[in-house]
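Remarks on the structure that follows.
The other protein chains are all here in position, but one chain of the complex has been omitted.
Moving on to chain A:
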């Protein structure tokens, strides 16, 4: 408000000297609105709406980029249902999401509560956010080095304790959990700050009152923090789960889907189908499947967690 009143448009004509007699609100802002909305509308129509419709349409075609798409009906979906690699990669993706989201949500909640109840330091909040500034590619390469079997500091420590070295990213059982944790490292700070924002909204006198009543910190957490944080937690969960399903970068840089398809997550398989084997139709069908899965998960999560309702009232 102060900004507006302190920066009056100096060289504007005064109302009485203006040629128009009616300085009142015009009937509609149609023309000017069209001007304001045009660029965004163009971007929305051309690069979001049209590709979405086209992606669905392509999933019913055979298309190799070079010759025009050819309508094949449900053939791609039939193939998908009978493709063991597709089911495998869906399984791997879900395993990744479960580990990634499970560990990340619990850690982020713990960090948020620590930042909320222990200290008001904005320096610490800045520090936990730093990994988020790195790209997935950087995070992947950094941990590829830290966890290298022969020279990585992680395995040097493991060896120093007297345990066997673990080929974290080269072993079929370790690879997915390792990639899931690398991405926890990158995203947990950001998630924690979103939850921290939710914690800020809880009235402080609730904690004061509880403390006067002699409630322990744990009791305050279960009786005040958790119930009142629920709507925020629900929205953050929906957002992070959707993000988690789209994992690609980290896999591409660290394991490239291996060893033996153990990290062949859905996006990686889709990418390979499109750009490795030029089966754009089949890749589109799998993308549609992912879209359906994500929509279903979002709706179910929204219902279960009652994300739209708050108990703060």
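Convention: a residue touches a chain if its C-beta (ideal position, glycine included) is under 8 Å from a C-beta of that chain, and two chains touch if they have at least 3 such contacts; residues count from 1.
We adopt the following convention: contacts and distances are computed from a predicted model.
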item: Missing subunit (named according to UniProt) among the choices "L-serine dehydratase", "YciI family protein", "Lactate utilization protein" or "Carbohydrate ABC transporter permease"; value: "Carbohydrate ABC transporter permease"
item: Chain not shown: contacting residue from A:74, A:197, A:226 or A:300; value: A:197
item: Contacting the left-out chain in the complete assembly, out of A:166, A:202 or A:294; value: A:294
item: Footprint left on chain A by the chain that the document does not show; value: 1, 3-5, 7-9, 12-15, 18, 20, 23, 25, 28-30, 32-37, 39-44, 46-52, 54-55, 58, 65, 110-111, 114-115, 117-119, 122, 124-138, 141-146, 148, 150-153, 156, 160, 185, 189-190, 193-194, 196-198, 200, 207, 211, 216-218, 220, 232, 235, 242, 245-246, 248-249, 252-253, 267, 270-271, 274-275, 280, 283-284, 287-288, 290-291, 294-295, 298
